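Pasting a structure below so you can have a look.
One chain of protein is taken out of this complex; the other chains stay put.
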Amino acid sequence: MNANDEPVIGSNVTMGKGVVIEPGVVIGDDVSIGHYAVIKRDTIIGKGVQIGDLVVLGKMPAGNNKMAMKPAQELRPLIIGDGVKIGAHVVIYRGVMIEQDVLIGDLASIRERVAIGKSSIIGRAVTVEPKTVIGNRVTIQTASYITSDMVIEDEVFIGPCCSTSNDKYMGCGNYKHQGPIIKRRARIGNNAALLPGVIIGEEAVVGAGAVVTKDVANEQTVVGNPARPIHKKQERS
Amino acid sequence: MNANDEPVIGSNVTMGKGVVIEPGVVIGDDVSIGHYAVIKRDTIIGKGVQIGDLVVLGKMPAGNNKMAMKPAQELRPLIIGDGVKIGAHVVIYRGVMIEQDVLIGDLASIRERVAIGKSSIIGRAVTVEPKTVIGNRVTIQTASYITSDMVIEDEVFIGPCCSTSNDKYMGCGNYKHQGPIIKRRARIGNNAALLPGVIIGEEAVVGAGAVVTKDVANEQTVVGNPARPIHKKQERS
Partner (left out) sequence: MNANDEPVIGSNVTMGKGVVIEPGVVIGDDVSIGHYAVIKRDTIIGKGVQIGDLVVLGKMPAGNNKMAMKPAQELRPLIIGDGVKIGAHVVIYRGVMIEQDVLIGDLASIRERVAIGKSSIIGRAVTVEPKTVIGNRVTIQTASYITSDMVIEDEVFIGPCCSTSNDKYMGCGNYKHQGPIIKRRARIGNNAALLPGVIIGEEAVVGAGAVVTKDVANEQTVVGNPARPIHKKQERS
């Protein structure tokens, strides 16, 4: 370990018991870190960040023979913006960029090559797969699943327990994966399922429990399995 | 820290490695606490409680600019009744009351202002939101999601992966949230989704995968998306 690898820690940083700070970590001023937090090498933490107990930040991806993983050294460090709040038992990988004032709930996990825009909320127990882009002021509620290769634009609202997928042939094809694209201010009800590659239009509404197999137009509301449009006057009250 | 803030620990208490006991904690006799458990300030733990490894008990809520959170000092301490068993990696907030003989599975998390009645089971990876009341002898199976402002009466059975919601306008309105109300001995099948404010009657049955958009009468069985009543003779065998 050379001198450049020594952690740099700002002023007024508080740490719980047994915190692990690996080489190359940079921590801003006024940060608080919970007990037994593990901050992996090179992670960059902004000012005023609050980090819960028992988290793992900056994890390197593993893989097995089925999956060709990019070598970890190609991933940029995990970057956490000013004012971000991170719950307990959270796991965030190397190669993630989290902008300022994001809130990440307990037991959430976020894989590599993900970007999260400012003031967004990633709820408790949410899982985010690699290579997904999440905009500003997005809300993803508890226990929703965000697959890889998704785009979630600004101010989207995703209710609890929603599910998404990116693999039309369920592990059988040799082709590009594509997750859903959710346009600006669309809203997704709880336990909805979005199929690979569907586009949810701006300000569209997907009802609770809907199974979305086709694109949804801007401002359209869909419900059911498979999801179909409803007229405004038939909207559930 | 004044003298009153020193933890009070009963007799025959066993603790794993690196346990953190913050000021003001009270622990009854015959309690066992796993490795690296974090017991936050003022938490009260009854007799014979079993606590797993790597838990966080008595966590203070955080919040961001989108959410007006009550100041933590208004919350009562977490109270855990006699004989409760808590799994590994569990997170329970300050302001929760857990009655005797409750079982809480691994990786579950329970937010503030929740009450759980005696001998109930909160399964693995279940998430419970704030201000929900759960009765006695309730079973909530693995990975179900219990939203805020719910009432779950005695002896209700909720299968695995159920989803609930409390926000009819999905983040767009300025109004009171209301979660579902599940009456005594009702049973909910796996992966069912309950919409905001629906009332599930006593001894009613919600089929697996049902999307419940309207109230369900006492003893009624509903299935489908949207959920509709079925006659007894048509019941799935």
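Think of it as A and B in the order they're written, each chain with its own count starting at 1.
As a convention for this text, a residue touches a chain if its C-beta (ideal position, glycine included) is under 8 Å from a C-beta of that chain, and two chains touch if they have at least 3 such contacts.
What you are looking at is a predicted structure, and each value in this text was computed from that prediction instead of being measured.
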Touching the absent chain when the full complex is considered, from B:26, B:103 or B:133: B:103
Identified contact with the non-displayed chain, of A:31, A:107 or A:122: A:107
Chain A residues that touch the omitted chain in the full complex: 18, 20, 36, 38, 54, 56, 59, 62-67, 89, 91, 107, 109, 125, 127, 129, 143, 145, 147, 161, 163-165, 167, 170-172, 191, 193, 195, 211, 213, 225-226
Residue ranges of chain B at the interface with the undisplayed chain: 16-18, 34-36, 50, 52-54, 85, 87-89, 101-103, 106-107, 119, 121, 124-125, 137, 139, 142-143, 157, 159-161, 187-191, 205, 207-211, 223-225, 236
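Keep this in mind: only the chains that are shown with their structure count from here on.
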Chain A and chain B, separation of their C-alpha mean positions in angstrom: 24
